[in-house]
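Complex shown without one protein chain; remaining protein chains in place.
And now, subunit A:
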Amino acid sequence: MTAVVVSDPDEAVAGVEDGSTVLVGGFGMAGMPVRLIEALIRQGATDLTVVSNNAGNGDTGLAALLAAGRVRRVVCSFPRQSDSWVFDGLYRAGKIELEVVPQGTLAERMRAAGAGIGAFYCPTGVGTPLAEGKERRTIDGRDYVLEYPIKGDVALVAAHIADRMGNLVYRKTARNFGPVMAAAAKLTIAQVSHVVDTGTLDPETVVTPCIYVDRILDLSVTEAAP
């Protein structure tokens, strides 16, 4: 099925279930699907596992989802930042679980999920505390640890432009985790600055093909609404 285009953020996130694993795009605020996260807070799904590079900045977006008490576990590479006070408070109070994953391994585990890879040997982190307990193997004289895919029930990503079928184009470094997350989840929801007619995007420039995208939130309509 090609994507459904909606202008109502609440409609975009309808049906997200309690206990879901939610992949949330963005690196800092670049590519952060803020309107979708706000809608997810209103939607009410709880007991979530959130997979994202960071664990929220300031008081909005992912930080607001955490502050609302909806997240049981965070899987990320870099939770601690100058403005991550919401996560820091929950973590120190023992109210949230944390799995720290090296950034490239985080991306590759999601890429593997989207590509149907069962597990992969990765050199990153060998000999460090983050590799403890992982299966280790030497291949061609180099040491690796076994890493498993991270599959999402839902991915929330931000892209620049979509067409009506759901093909996505990103903008500059806001692309970051969007393409791997879109492929790694059962239900992928993208917020975009605007939607163009199918056939308008140059097929050579499409980064995320529509096969990975289920719902599009067209912010140009959402934000023009009274």
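Definition applied: contacts are C-beta pairs under 8 Å (C-beta built on N, C-alpha and C of every residue); 3 or more make two chains touch, one makes a residue touch a chain; residues count from 1.
FYI, contacts and distances are computed from a predicted model.
> Choose one: "Aspartyl/glutamyl-tRNA(Asn/Gln) amidotransferase subunit C", "3-oxoadipate CoA-transferase subunit B", "ABC-2 type transport system ATP-binding protein" or "Potassium-transporting ATPase KdpC subunit". The correct choice is the protein name in UniProt for the chain not shown.
Of the names offered in "Aspartyl/glutamyl-tRNA(Asn/Gln) amidotransferase subunit C", "3-oxoadipate CoA-transferase subunit B", "ABC-2 type transport system ATP-binding protein" or "Potassium-transporting ATPase KdpC subunit", the absent chain's UniProt record gives "3-oxoadipate CoA-transferase subunit B".
> Hey, which of A:T128, A:T200 or A:S220 is the one touching the hidden chain?
Touches the omitted chain: A:T128.
> Using the touch rule from the top, list residues of subunit A that touch the missing partner.
27-31, 53, 77-81, 88, 91-92, 98, 100-108, 110-111, 122-130, 160, 170-180, 207
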